[in-house]
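Everything on this sheet refers to the single structure shown next.
Removed from the display is one protein chain of the complex; every other protein chain stays in position.
Letters are used for the chains, namely A, B and C, taken in the order the chains are written, and counting of residues starts over at 1 for each.
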Amino acid sequence: MQLSREDLKRAYERMFLIRTFEERVVKEFSAGAIPGFAHVYLGQEASGVGVCFDLTDEDYIGSTHRGHGHCIAKGVEVEGMMLEIMAKAGGLCGGKGGSMHIADLKKGMLGANAIVGGAPPIAVGAALTQKLNKTGKVAVAFTGDGASNQGTVFEALNMAMVLQAPVIFAFENNGYGEFTAQSYACGGANISDRVKGFGLPCEVVDGTDFFAVHDAMRRALEHARGGQGPYALEIRCKRFQGHFVGDPQGYRSPEELAEARTADPIPRFRHAVTEAGLLADADFDAIETAVEARVEAAAQAALAAPMPDPARDLTTDVYVRYG
Amino acid sequence: MQLSREDLKRAYERMFLIRTFEERVVKEFSAGAIPGFAHVYLGQEASGVGVCFDLTDEDYIGSTHRGHGHCIAKGVEVEGMMLEIMAKAGGLCGGKGGSMHIADLKKGMLGANAIVGGAPPIAVGAALTQKLNKTGKVAVAFTGDGASNQGTVFEALNMAMVLQAPVIFAFENNGYGEFTAQSYACGGANISDRVKGFGLPCEVVDGTDFFAVHDAMRRALEHARGGQGPYALEIRCKRFQGHFVGDPQGYRSPEELAEARTADPIPRFRHAVTEAGLLADADFDAIETAVEARVEAAAQAALAAPMPDPARDLTTDVYVRYG
Amino acid sequence: MSKKTYLQAINEAVRQEMQRDPKVIVIGEDVAGGQGGSGEVGAVGGVFGQMRGLYKEFGPERVIDTPIAESAIMGAAAGAALTGLRPIAEIMFVDFVGVCFDQIYNQIAKFRYMFGGHAKTPLVIRATVGAGLRAAAQHSQTLSPLFTMVPGLKVVMPSNAYDAKGLLIQAIRDDDPVIYLESKTLFGSQAEVPDEPYRVPFGEANIVREGADLTIVAFGAMVRRAEQAAAELAKEGLSAEIVDPRTSSPLDEDSILESVAKTGRLVVVDESPPRCSLAADIAAMVADKGFASLKAPIRQVTCPHTPAPFAPTLEDAYLPSAARIEAAARSILERAKEPA
Partner (left out) sequence: MSKKTYLQAINEAVRQEMQRDPKVIVIGEDVAGGQGGSGEVGAVGGVFGQMRGLYKEFGPERVIDTPIAESAIMGAAAGAALTGLRPIAEIMFVDFVGVCFDQIYNQIAKFRYMFGGHAKTPLVIRATVGAGLRAAAQHSQTLSPLFTMVPGLKVVMPSNAYDAKGLLIQAIRDDDPVIYLESKTLFGSQAEVPDEPYRVPFGEANIVREGADLTIVAFGAMVRRAEQAAAELAKEGLSAEIVDPRTSSPLDEDSILESVAKTGRLVVVDESPPRCSLAADIAAMVADKGFASLKAPIRQVTCPHTPAPFAPTLEDAYLPSAARIEAAARSILERAKEPA
């Protein structure tokens, strides 16, 4: 369906913000400014943005270890994200969570999750709250193809179906779980057929096409908000980089890698929209310049910010009140 | 397909042995001679016997909390079983396991399992041994309809498919998981469709008809032994009694209970075989008399036998060698 | 005020809190019972009947029967708590925690810290614990150490009907995740239980019996056994003080240390195997902070380092008995007579 010029700009801004942010994460990680592990979302921007585009701050998402893109798509501020990923006291989680636990509950972002398959059951719970309180809101469970083999995910699918919870399962099939191909790890023809076995409708969507993801998500939202229970999407996309920043990826042929990068959702969106004469190159250039400036500023601020102070911060935030 | 008279006798003997054994368990449990919990297999005899009929002692089965019937079907001696269930030192597990952990590895019985969904992953492992050692043997995972919702079971289905392990999943759908109906707890139209989503062939079988179960199992064995990977059966049967001995079953209407009892696999088998003129009533009567005498003797012996001695037995059998 | 059983106390606490606060929900397997069946729905109320009647009073939206899928149950409770509800989730037998431990110890317990204090996860996980029912290795564990070791959880072990109600109401109103362990063998035990709602605070031990010669620390179902042992010792003028901490996390260290400061001797009773147990935890705490007042070795009375056996003869020997507690006490009271 037709989006307004403002919506088109917002969609591009979100996708380009993820792209720019993640490229900066790669740069800063390689420079040693980001501790721990970093799993970036490069190549999957259309998936997260398409899924979250029509969600409000009162709708919830559960994320994965690859959560930066989901955060940005859900409207989390990159400034607080960059601070958190760089382990700074001013970060979204005070530097206690980092990339793998980044969360922003005010924005309906229930957290990245470093346990594969950890989030879907939690999303079911967030959806039960919506059902009980009759808010008409939903919960989305982002889940990878590798995670789609974890028992907790099947339990969540079944539980959502049995309790008719307004959950939308967004399976992001980027072809790999760590260093193993989805074709090896998933029994059955594909993820969507397994999901359908639980009684949920499940659409297979081209995750490199923002419009395809967004349209499918509109149907999913109509279904879930309409009280018809859970819905699922198998979103096929490409992982441009390795599993983590620094992964040599010997398990992928140079041809496959090159081919993957050709399916880039961002130029694809820009091309389609300019072709259709809906936005001009100038519009896109303006967005890109603004986004680049914003990410640059966020990175500079984060680099300069202080880390938490053990004396003050180490043992706080474990309990609301202990005893 | 046509079974020999000896096979028909063996099939009936096994089913009637389960029936007689379980009725005695109910009696002794109610009389206080059996400690703990007892989940009986009454009504499901054709399922266990049909599945295990062509298995050897070198084929393995993983069982459930409702395991007596599986044991007997697999050829485990009822004498050792009765001793174990009555917590006697001479029992199959020295009185340490009881009804919920009864096992006989020499007979390829990997144990009842008091954790719902505990056995299927273990059966996959037993099947991997067969695959690696090229024995041509299989492992069977008995799983209830309620258990079919446990994440571990889905993981086992997927793992078996991915590793092409010779596992046969025998889903015994008796309509209830504890006090909740399968129709409520299982998302999707039925168990078999969920299973098929993982790429396994899955047949729906009438579990009150020994011949139907046995025929389906022959196809399953041909498939698995032929190196074509796992296979599944959804065996529809009736739970004659409550979840455990003593369950008042207010959640089942008198009509449903009465109707369930009409689908009795044992008279059905006897009727079909006599009608076909394959065995005479005298043959059946002889089997029944012998079985009743055997169970009586097993019960008497077990009642008279001593329980284990804490001083000697409490702390043994934890490790092969500690330190 | 009237005599009620531990089971009734639990049921009353949940009912009254559900009446008071619409955000409180119950979720688990057969907490209603009968869903999809041809008979009555809601007659069961859990395998031990702790939730009996709640389905009829509060309906399917607030008393939620689930498939057999503990990870999804715990995850659903976690997500519901993060988004504003106050779930009471059931693990029928605590032994089943192995299939859902991740949601408890990596998710529920850690949200608040991982998210820098920006999350609240107010939920209660109820589970039945303890041996004695001849339920064998996978239905007889207590596992209190498993939860006590996890930062972010609070762990409650009521030893009587009065505490059962007051501690459960506190647990439901608490803004942190609470593990509430119900001793199966105490369900029938009676006590005076006020009809109105009341709270028993966490981290405040109950001095069950005062004494001068020795301190016995015990939790849950072990408290009565400690009382029996104390009664035996009293016959010979040996006076044991019994401390029931009520909650293992937070732990009322002060009450334990004060008692040991008075008696100089300590026996800790724990319904678990010995290694890394609650008995070890408390003994070690006293061996550090209470060392100066110790006159004798600290004895631990626990189950042996084995799974729970099925046979009654073995199970009776498996659990800490009044006799074993008494013997442990004597073994260090003798020392009183030895020259220092």
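The definition used in the following text is that a contact is a pair of C-beta atoms (placed from the backbone, for glycine too) under 8 Å apart; a residue touches a chain by one contact, two chains touch by 3 or more.
On a predicted model such as this, the values are computed, not experimentally measured, just so you know.
Just so you know, the chain we are not showing touches A, B, C across the whole complex. Among the residues B:Gly67, B:Gly95, B:Gly175 or B:Gly242, only B:Gly95 touches the chain that is left out of the figure. Residue A:Gly151 is the one among A:Gly80, A:Gly151 or A:Pro166 that touches the chain missing from this view. Check B:Val40, B:Met86, B:Leu110 or B:Met307 against the missing chain and you find that the one touching it is B:Leu110. Interface note: of B:Val49, B:Ala123, B:Cys186 or B:Val213, the residue touching the hidden chain in the full complex is B:Ala123. Remark: the omitted chain is touched by one listed residue; of A:Ser30, A:Ser253 or A:Gln300 this is A:Ser253.
Hidden from this view is one chain, which touches subunit B at 60, 62, 91-97, 101, 103-106, 110-111, 113, 115, 118, 120-133, 139, 151-152, 155-156, 158-159, 162-163, 316-323. By the touch criterion stated above, the residues of subunit A touching the omitted chain are 35-37, 87-89, 93, 95-98, 100-101, 113-117, 146-147, 149-152, 176-187, 249-253, 255-256, 307-310, 313-315, 318. With the whole complex as reference, residues 71, 95-99, 101-106, 109-110, 113-114, 136-138, 145-146, 148-152, 249, 251, 272-273, 275-281, 283-289, 291-292, 294, 296-300, 304-307, 309 of subunit C touch the missing chain.
Just so it is clear, only the chains that are shown with their structure count from here on.
At the far end from subunit C, in terms of centres built from Cα atoms, lies A. The centroid of the Cα atoms in subunit A and the matching centroid in subunit B are 45 Å apart.
Centre-to-centre separation of subunit A and subunit C, using mean CA positions: 40 Å.
The distance from the centre of subunit B to the centre of subunit C, each centre being the mean of the chain's C-alpha atoms, comes to 36 Å.
Within subunit A, contacts with two or more other chains are made by residues 151-152, 155, 158-159, 162. Residue positions of subunit C touching 2 or more other chains: 66-67, 69, 71-72.
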